[in-house]
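To start, I am sharing the structure in question, which I have written as structure tokens.
Every protein chain of the complex appears in place save one, which is left out.
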Amino acid sequence: MSKFTVALRLFIITSVTAVFLAFAYKVTAPITEANNQKTFQESLREVLPLAKEFKQIDPGSFEDETVTINSINVGYAGAEATDLKGYVVTATSSEGYGGDVCVMVGVDPSYKVNKVIISSPFSETPGLGANAKKPAFLDQFIGKGGNIEVVKGEAKGDKQISAISSATITSKAVTACVNASIEVIKATSQKTAAAAEEIKLVAEEKVDQSNAELDAALENRKDEPTPVIKEDDGNE
Amino acid sequence: MLSNLLTLSIGAILIENFVLVQFMGICPFLGVSKKVETATGMGLAVVFVMACASGLTYFVNLLLNLLGIAYMRTIAFILVIAVLVQFVEMFLKKSIPALYNSLGIYLPLITTNCAVLGVALLNVTKKLGFIESLVYGATAGLGFTLAIILLAGVRERLESSNIPDFLKGMPITLITAGLLSVAFMGFSGLSF
Partner (left out) sequence: MNKKETFLNGLFKENPTFVLLLGMCPTLAVTTGVIDAMGMGLATTFVLICSNIFISLLRKFIPETVRIAGYIVIIAGFVTIVEMLMNAYFPALAQSLGMYIPLIVVNCIILGRAEAFASKNGFLPSVLDGCGMGLGFTGALMIIATVRELLGAGSLFGLPILGGSGMSIMIMAPGAFFTLGIILAVINIISAKKKGGQEDAF
């Protein structure tokens, strides 16, 4: 068999495979995306169960070497969209052991952690860093107010949590995300307060406007001759 | 940058050793560790392949991302590695035939060494730059070499020991590897 035939056959095998993969990708990619969206919404509700509606706001520019803020969602209860229930921040730390560690933090309006869950991407070592997903580790963050330090062994007080044994790198990455989340909420809470104010103002404006229209209509009616109820003599 | 490289290196060699902690490259680790000499040869060949593979796959990954076909990554990477190992084989056959002969069939088997594909994929997951990928690839190979030489050293000693029949061969090798792994756990608190 000539070298050309060999190369050609190999090329055919590779191309056919590539075509099949492109097809499989077209089919599975939308499903993966839909799943991701669904999981995201479910996670939002998990970390901030009191909130009924979520509104995404611009994270702005948050400066930190290792943590990126992916998204901030503000949680409201009820249709009025003015009853603030808290914030949900997704943050990714590039300092995980196996790559990025993405964490979702629910923060209540007093800037204390409501709940932390691990989201994806997360590829820490099974049996070691992967234990960061367990409530035993994550529940340590509940109620803490930021600037949390990771210690090995017993954690004392409100500013410390205990690292997972032999998974300090993962523990630190998660903590960095939580700390950054609280920082960014404090920084942007003026934005959220402003946003909430705006919604309130717009609502009030609408009420004012309809009141004004009503008044104007009544005014106009006053200028019109009052319909006199004549004696109806039948002939007009 | 330099401290970053140092953290990567110490991580790859000690704290999260590719063989004893991350379980990559186990087949050659168990198969080529009978003599320290062959183990060293294999280790060095793997260091070279892993470093080159890291460098090449960095650019392949850039290209794939540019063309928007990231899902072809696995195929592209393994093909690059297979071709790389072919070239290394041809090169060794001509230049260092002694090494080529002593490695025998284990040389082409470097293609299926999980550590080579593993480090290429890890470079992508960890979003490492070009120099960082090269360093990580090379030091991961060094970690593999360290582990395989250690095991070979112990196995050579075990040859002249009185081991019960049912433990001879793989069982005692695995238990030894387990003990090496326990020893390496001692590095897990290390940080920079």
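Here the chain labels run A and B in written order, and each chain numbers its own residues starting at 1.
Just so we're on the same page, a contact is a pair of C-beta atoms (placed from the backbone, for glycine too) under 8 Å apart; a residue touches a chain by one contact, two chains touch by 3 or more.
These figures come from a predicted structure and were not determined experimentally.
With respect to the full assembly, the chain omitted from this view is in touch with A, B.
Taking the complete complex into account, A:17 is the one of A:17, A:41, A:56 or A:209 that touches the chain left out.
Contact with the undisplayed chain is limited, among A:130, A:148, A:161 or A:185, to A:130. The residue from B:78, B:99 or B:149 that touches the chain not shown here is B:78.
Considering the complete assembly, chain B touches the hidden chain via residues 20-27, 30, 71-75, 78-79, 82-83, 108, 111-114, 116-118, 121-122, 125, 165-168, 170-175, 177-179, 181-182, 184-185. Take chain A: the residues that touch the chain left off the picture are 1, 5-6, 9-10, 13-14, 17, 20-21, 24-25, 28-29, 31-32, 35-36, 39, 98, 120, 122-123, 126-128, 130, 165-166.
As a convention for this text, only the chains that are shown with their structure count from here on.
Centre to centre, using the average C-alpha position, chain A and chain B are separated by 40 Å.
Within the complex formed with chain A, the residues of chain B that make contact are 11, 16, 21-22, 69, 71-72, 75, 79, 122, 125-127, 185, 188-189, 191.
Residues 14, 17-18, 21-22, 25, 94, 97-100, 121, 123, 125, 152, 166, 168-169 of chain A touch chain B in their complex.
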